[in-house]
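All protein chains but one are shown in place.
The letters A, B and C name the chains in turn, as written, and every chain counts its residues from 1.
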Amino acid sequence: MMREIRNSAGKSVARSVAVIVDPRQAVFLVLILLLATIFFLNPGFAEPSQFIRFVQRVAPIAILTMGQFFVLVSGEFDLSVGALIAVQVVVAGNLIGQDESKSIPVLILMFFIGLVVGLVNGLVSSLLRVPSFVVTLGMMLVLLGGVYFVTGGSASGNPADGFRSIGRGGIEGFPIFGLMPWAVIVLIVCTLLASYVSTRPFGKTLIAIGDNPETQFYSGARVWWTKTQAFMISSTSATVAGILLVGYAGVHPSVGRGYEFIAITAAVLGGVVLGGGRGWVLGALAGAFTLEALFTVLNFADVPSTWRDSVQGIIIIAAVAYSAVSRNGIRRKGTNSASPEIGEGASASGRSAQNTSPSHD
Amino acid sequence: MVDAILRADAVSKSFSGVEVLSEVSIALMPGSVHGLVGENGAGKSTLMKIFAGVYRADRGSVWLDGKHIDFGHPLEAMKAGLATVFQEFNLLPDRTVAENIYLGREPQKFGFVNSKKMVADTGAVMAELGIDFISPSSRVSSLSVAEQQIVEIIKALSFDARVISMDEPTAALADHEVQLLQSVIARLKSRGVGILYVSHRLNEVFDICDAVSVLKDGKLVWDGLIEEITQPEMVRLMVGRPIDAFFPPVLEGTTIGQTRLEIFEGGNEFVDSINLSVKSGEIVGIAGLQGAGRTEVVEAIFGAVPFSRGLIHIDGVETSIRNPRQAVKAGIALVTEDRKAQGLALEQSILDNALLTVRGAHPSRTRGARRDAPGVLSSLEVNSTNLGQEIQFLSGGNQQKVVLSKWLLTNPRIVILDEPTRGIDVGAKVAVYTLMRELALKGVAILMVSSELPEVIGMSDRIVVMREGRLQQGLGPQADEAQILTLATGTIALTAEGEKS
Amino acid sequence: MSSTSLVYIALFVVVVIGAILVGAEGRNFFSTGNLRDVFTGMSVLGLVGIGQTLVILSRSLDLSVPYVMSLSSLIAAQTMSSGGASIAVGVVLALLFSAAVGLVNGLVVTKLRVHGFIATLGVGLIIKGYLDTTYKGSAGSVPKEFQFIGSAAIGAVPVSTIGMLALAAAVYFLLTKTRTGHHIYAVGGSAEVSRLSGLRTSSPVIISHVLCSLSAGLAGILLASRLGVGSPTVGTQGGYDLLSIAAVVVGGTLLSGGHGSIWGTIGGVAIFAVLDSVMSAIQFNPFLKDVVRGLVIVVAVAIYSRRSSETKRVRFPEKGK
Partner (left out) sequence: MNTKSRWMAVIGITTLFTIAGCTDTTSTTTQDTTTEDTTEATAVAESEWFDQAVFDKQSGEREVAPQGPVGQPYLQHINAEMVSTADYAIDGAGKVCFANASISNPWRVTGWITMNQQLQVLMDSGAISEMETRDAQDSDDTQIADIDYFIEEGGCDLFLISPNSTAAMTPAVERACETGKPVVVFDRGVLTDCPVTFIHPIGGFAWGIDTAEFLISNLEAGDRVVALRILPGVDVLETRWASAKVLFEDAGIDAVDYFTGADPAEIKKIISDELAKGDVRGIWMDAGDGGVAALEAFEDAGVPYPVMTGEDQIAFMNKWQATGITALAPVYSNFQWRTALLAAAKIFSGEEVPKEWILPQQPITGDMLEAVLALNVGMPDGHYATFGGEDLPGYPAVWQERLVP
């Protein structure tokens, strides 16, 4: 039924309402309420020109979250994206510098770097059978250490404004919004791409792999390659996020720090189940917006900055607990959800892992 | 007359609004074996799980030794002397046999686990049952499927239970192991233990049960002594329609054509010198004991654990199959022995499962398959209201039908079925057999592995028997069980098991 | 070969290479001071790793440890500042609070069915907020006699490390010789199987979470005694959340739960301690230290997973094999 809603979501108003009231899609409800709170605390924020700025700001983390989505539904983790963003930001800063003409070649290089990182993550975890949590943790350390080593802890300077305008500038005199940021357009493109890919055989196979990799192996799917592609999507999304961030904020090795956790949290808020097999890319997108909206509410409400982490922690747990418990209510039988598993679907022994479905005969 | 040791009075149970048990009453006498039969979805397992304390009855009451019981937890049931052998394997691969058997009630000394005693006691129980081929301290992951099933049963016995309910205990067992189990059951009967016995193998039910209850759609449709009912009558009660021919005959116009699949001297670390051929339109049955290497052969052909020696020819062309993907591309389909672990993605919808293989191996054909899927599914009578439903909520029979659809949508030239009817109801079995005949008619080459000798004999055009990883000589369709067993067991029974322990 | 023995082979290799590198610097790796440096490096990470092993065995994980450590260091230091008898009170209080956090983690994971990753991340954030708001820097003070625990050593082995190893032994005992231990393995292996075998599947998970927070609390107290004060950042400084998980997996324990050993973790901890000590001794570029750590983690686990690929009984070995 969830999937039924998924397939048709957005196609008709009635259905989208159905999505919002569906307990497992609580994220949309939460998002709407948070936005309402923002508008209430600061009516000016509701003006299109202001609101589009908010969207622009969320774009990088939203894109990152959608990338993370593909890794998570396949039952894996990608902890390396934050560090990869830092790398990309610094690469842009140091290689483009003030010479705009270098933008295109460096862009190509950045995407290449991203793909290589994803490829390594994917191959090491799928072929060498190292849990992705470990691989990407190692990759995170390598990338961070590397970027600090190369840059001596600080970039030489910001890249040319022309390059930065991708994340900073936009189309002037755009109807309604005044300025339509490029970042928003990039976000829209990425969203369309992501939701398309996730409904393609690739996307469906990926989710099924997250559910039961052994079955996919016996069904003739290239499990290792499909998963590797997921990691490459994730690291590409990190690259795009990096490009937007270097534009939006400029160069600093600390850009992207902790984004891996934000992205995973956002995806989970959006109904993606860690361990794989369940999730909806638009849910993940909504999760990212929810999280950022939450931060904004906290800013507007003058909650002391030191308390923000606490509120964030509570919201995350509450939201995830709610959807977990409600899903569980629907599945009636609390199978292994009492002991959640890390994304280790691949290594879980087929039989004991599959003991967990209710058989009604 | 003696009182029932276990009695259910008008027990009812519903899941998400669907009533799977309504007003069911049965009485189990001490020292008797009480059969519980019915199609999948009839409510057998649910009833057992209520006895076992896994579920609570919505209405009605359960009485053990005349005491009203309402277990909130499996442990309470076991402690009360009501042990259950579940259909799925409930063992921890990373733990030893003894640790598995005493899980949750490890013997203690000064508050600490007494491992010595644990191993000793396990050994004792096994000795009592004459099981010498499993070591109490070996890891479960190192045991064969049958051995694991036996450990399951030992586990239940190790509670000196007064009632033991067994859900499909022989599903994974080869015939000689079934006999072993039956001797165990006889011993338990003589001790006055009451046994609740769920099985789809009707011969078995008639062999060992004293009384039987037939369930259909959650209701008790027949209850009485085994002498009072005949097998066809029982089938009629279960499926609601008479099944005249249990094994459908070869369809009109089926012709056995060219050799489709041929293996020369195939071998790897599990099997050796495999020479096997299947012609188009032909159904070849592979018989043999558990652990004789049957599954290993089909997994080798399918590339899951590929041959490291020998050649595979398909339609006379040498074909290299290093992994399942290459097999699928070559037009081979494998309906695996373990449906849930290797055949399905349980949290995905019926439709997504039916499209698994196409999406995974032939993405370009997805659009077409997406169109055909509903037709194929309904042709197999997958009785499910909407294809968006998660497959884990379907009965075993329907799940198996979805697995078959998943393969049919790839239009295979060679179909391999490994224990295709394990743990599924009579109706579904017939559907599988019929499908096999239809595929044969279409000229598909079919290779079937089965532990149920009647099935092998009833369906095969040709039978090959495996023992200790090698093929014995082939037999014609007229082979009888005795011939097969002699080939399968060799001179001494249990050799296959013996040398594995 | 068991993965634990692999860990110690790996450790041996690291020590040999390290000794050579240090020797090249004209130093003796096996000198008292250097060994003490290594052992000291093991103590705190070891304590956290022991706890982390328990939660991971029960198929969860704990990202809140750094904050628990900081919290407990502060509670301990502030209570002890009056000296004398208050030392015991401080230790007890710190452990009580730690245990409480572990209890919350365990309940959120089991009762609210929140994945351990999110649950402990969230709880960690909640504590972080409290620490950042309440403490503007280090607080309290630890009496001299208690600081002794952090600095004292028998020969090359610090008392704290001996304590850590004692705890490891105790946990080893718990895992192998008590029902609780057996059930932690069982639930980590398969919750459903354990449930049908009559276990209350939530209790092992909750217990392992409580014990994990307790050992993190102990680590915090140890840090307090070393620092002489409580610090709201001491836990995060060391990055103990991910580092402890890394130590556990380098120790051969499976993240998927149900399989692993405490001595493996100690081995993993030792590997990291030796690495750090060697890299410091040869004045290795600080930025590159993380690169080395990252590579070691991945390579180690890659090697284990190669070896531990489950082997069926071979009936027909390949010729030449």
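Details
Basically, a residue touches a chain if its C-beta (ideal position, glycine included) is under 8 Å from a C-beta of that chain, and two chains touch if they have at least 3 such contacts.
The model shown is predicted, which means the values in this text are computed figures rather than measured ones.
In the full complex, the chain left out of view touches A, C.
From the set A:V55, A:V87, A:L206 or A:A321, the residue in touch with the chain omitted from the display is A:A321, counting the whole complex. Within the full complex, the residue among C:I126, C:M164, C:V210 or C:A247 touching the omitted chain is C:I126. Only one residue from A:G220, A:G250, A:G270 or A:G287 touches the chain missing from this view: A:G250.
In the full complex, the hidden chain is touched by subunit C at residues 27, 31-34, 36-37, 40-41, 44, 104, 107-108, 112, 126, 129-130, 132-138, 141, 147, 151, 223, 226-229, 231-234, 237-238, 276, 280, 283, 285-287, 289.
By the touch definition given at the top, subunit A reaches the unshown chain through residues 23, 26, 29-30, 33-34, 37, 40-42, 44-45, 50, 53, 57, 60, 148-149, 151-158, 168, 245, 248-252, 254-255, 257, 295-307, 310-311, 314-315, 317-319, 321-322, 325-326.
Definition applied: only the chains that are shown with their structure count from here on.
Seen from the C-alpha centroid of subunit C, the farthest chain centroid is that of B.
Counting only residues that touch two or more partner chains, subunit C has 189-190, 192-193, 195.
Residue positions 352-353, 355 of subunit A each touch two or more of the other chains. The residues of subunit A lying in touch with subunit B in their complex are 1, 3-4, 200-202, 204-205, 207-208, 211-212, 214-222, 277-278, 330, 332, 349-355, 357-361.
Listed in rising order, the residues of subunit A touching subunit C in the complex are 124, 128-131, 133-135, 137-142, 144-146, 148-149, 153, 261, 264-265, 268, 273-275, 304, 306-314, 316-317, 320-321, 324-325, 328, 334-342, 344, 347-348, 352-353, 355-356. Here subunit B touches subunit C in the complex through residues 52, 54, 73-76, 78-79, 86, 90-95, 99-100, 103-106, 108, 111-113, 141-142, 267-272, 293, 308, 468-469, 500, going by the rule given at the top.
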